[in-house]
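So the structure is just underneath, and the comments pick up after that.
One protein chain omitted, others in place.
Then we have chain A:
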Amino acid sequence: MTPSPGPLDLALGAGFVLLNAGLSAALGLGLARTMLVAACRLAAQLTLVGLVLRVVFGLGAPGPVVGIVAVMALAAAYEIGARQERPLRGPWRYALGGAVTAGATVVAVAVGLAALRPQPWWDPHALIPLAGIVLGSVMSGVAIGLNGFTGALRRERNAVEARLALGATRDEALAPLVRSAIRAGLIPVLNQMAAAGLVTLPGMMTGQILAGQNPQEAASAQILILFLLAGASGLGVTGAVYLAARRLTDARHRLRLERLG
């Protein structure tokens, strides 16, 4: 088993980031500061998360474990809202993507727990990484899908209104936009499935192998995970884009772009 990296080893990795920042400064990309801030944030966040998780793992009760997952879901909701170029106005900005992501994650995690059968079901060694990886994947799919849909709706406003004016229902008028936004939101997870193992070793599998697990077992766990990600992303992206299409129209089949920021 490979030992986990100590402070000196991490410093070696940090030097690599500094090199990158220096390169950015030299080329005038204007990313040096952003990169250093992101690197510091990453180090602080993960260290803190490691500490919190160790405490939660030690408590041996389901409440804190579920609590951690809930906090992760809230963070995902925030990220989705923050990534929208033209977000929905009001609480919808975070609530719509967040609720759909949480719902899709619950379904996928339930399937995952049924397959892995951890004892007890809330065993944090299973539940927390499972929920985290599913949330992350659904989150980026939903963010891309929503952003693509609202962007296309603003661009294609005249075309959509022309159809509505000629008597199309809102579902008919929006169908092409809904379809292409869902497709765009699912591309990352499709790429991830197709390229897994050939182009990259998925993160979870990398971690397991580095931690000394048998690569074959790591692979079958990874297959299960990717299936869960694909299913959850499909549910999440489709649900989010459909709900956004509802929110941006009304019962009289009018386009309501004023509900967009």
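Operating definition for what follows: a residue touches a chain if its C-beta (ideal position, glycine included) is under 8 Å from a C-beta of that chain, and two chains touch if they have at least 3 such contacts; residues count from 1.
Keep this in mind: contacts and distances are computed from a predicted model.
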{"item": "Hidden subunit of the complex - UniProt protein name among \"ABC transporter domain-containing protein\", \"Sulfide dehydrogenase [flavocytochrome c] flavoprotein chain\", \"Ferrous iron transport protein A\" or \"NADH-quinone oxidoreductase subunit J\"", "value": "\"ABC transporter domain-containing protein\""}
{"item": "Sole residue of A:A95, A:A168 or A:A219 that reaches the chain not shown, by the stated touch rule", "value": "A:A168"}
{"item": "Listed residues A:R89, A:H125 or A:R157, member touching the removed chain", "value": "A:R157"}
{"item": "Contacts of chain A with the absent chain, listed as residue ranges", "value": "156-169, 176, 250, 252-255"}
